[in-house]
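Remarks on the structure that follows.
A single protein chain has been omitted from the complex, and every remaining protein chain is retained in its original position.
For clarity, chains are labelled A and B in written order, and residue numbers in each chain start from 1.
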Amino acid sequence: MEGAALLGRLSWQLADVVDAIAETARVKTLALDVPGWQGHRTGQHVDVRLTAEDGYQVERSYSIASPPNGTTIELTVERLDDGEVSPYLTDELRAGDRLELRGPVGGYFVWEPALGGPVLLVGGGSGIVPLMAMIRERARAGVDVDMRLLFSSRSWDGVIYRDELERLSGNGLTIVHTLTRSQPSGWTGYARRVDREMLAEIGPAAGTSPHVYVCGPTPFVEAVATALVDLGHEPRHIKTERFGPTGG
Amino acid sequence: MDSLMLDGNAIAGLLQEVFVVEMTSAIGTCDSCGASEPIGAVRVFRGAGVVLRCPHCGDVLAKIVRREEQACVDLSGFRALEGASRAGLHGRADR
Partner (left out) sequence: MSFVSRGFHGRRRSDADASRIPPGQYVTPDFPVLSAGPTPHRPLEQWDFSIGGEVDEERAWTWDAFRALPSEEIKVDIHCVTKWSKLDTVWRGVSVDTLLEGVETSAEHVIQYSDGGYTTNVPLEDVTGGKAWVVYEYDGEPLEPEHGGPARMLVPHLYFWKSAKWVRGLRLRAEDEPGFWEVNGYNNYGDPWKEQRYWGD
């Protein structure tokens, strides 16, 4: 929902946790009701803040997984074993709890149907989250923009949103997986890290000036962005979102 | 390449808190090498405070230190900073 743009200091607010849904063994989606939420653009994120009883606070950023939908937003969180925030969000937080957040933020890493295509999305692991919001928005808007997703995961069981991606593919949306650590028997797809050759095979060609969005761990993003520039893509058409090591 | 490095987009919330408007689409010009990039594409490092560095030459564009009710901001590494817009903002006014 596009509203009038509002100026104002971003403020922390309390969201209600409505549901917590397991996506994979280590990944959970939190459905939140955010009073007064006025919509967002797909690709944006929220900052989340946790406060312990003694006042200790930590902040992390999480991409919004859902397209605008009233006051409901979804965050998809991967549990990092030595993380400080993600285990709380995936293991402890439950329906009825409240979560402090502010947003939406980030106008740079954003796609909307009005931008058109072609679009190339390259995601590594939980880097799929903001890209999924874009994919869902495309479906919600009913446009057939040429959009291609190259999604790198460690294993088939670990592919986040696997079934939904399969359902949504077609009608201009192409989904390509690469599984880097283990593959199911009979797998004929890519089985290695994203590289220049793979990107060249998937396209779209640099000459079509696609909008490119790359999201995932910093080393993944660096390698993919470098390969895309090698293939002739304009650096200013490549938008990146790196998840640093503090993203736990 | 440094695995600690983030993009300007990662500190979108901090920037909006400090500057009030959405900053990640603003275009900054590096005073050292003259390159121009959206803030969302500059390099971000978290030390004692936040440091923005030019993705081309690596020099410091800005430093931000947050304390409770204030921020100390040095933008002297920018030769120019323009285009901060309301267009990217779908937030809430403070209540």
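Following the convention adopted for this analysis, a residue touches a chain if its C-beta (ideal position, glycine included) is under 8 Å from a C-beta of that chain, and two chains touch if they have at least 3 such contacts.
All figures in this text were calculated on a predicted structure; none of them were measured in a lab.
*Asks:* With touch defined as in the header, list the contact partners of the absent chain among those displayed.
*Replies:* The omitted chain makes contact with A, B across the full complex.
*Asks:* Since one chain has been left out of the picture, which residues of subunit A touch it in the full complex?
*Replies:* For subunit A, the residues touching the absent chain are 14, 50-53, 55-56, 58, 82, 84, 88, 92-93, 97-100, 245.
*Asks:* Using the document's contact rule, name the residues of subunit B that touch the chain not shown here.
*Replies:* That gives, for subunit B, the contact residues 2, 4-5, 43, 45-49, 51, 53, 58, 60, 63, 65, 67, 71-72, 74.
Keep in mind that, in the parts below, only the chains that are shown with their structure count from here on.
*Asks:* Can you list the subunit B residues touching subunit A in their complex?
*Replies:* Subunit B residues touching subunit A: 1-10, 12-13, 16-17, 20-22, 24-25, 38-41, 46, 85-95.
*Asks:* Using the touch rule from the top, collect the residues of subunit A that touch subunit B in their complex.
*Replies:* Against subunit B, the touching part of subunit A is residues 2-3, 5-11, 13, 36-41, 45, 47, 61, 102-110, 217-219, 222, 239-242, 244-246.
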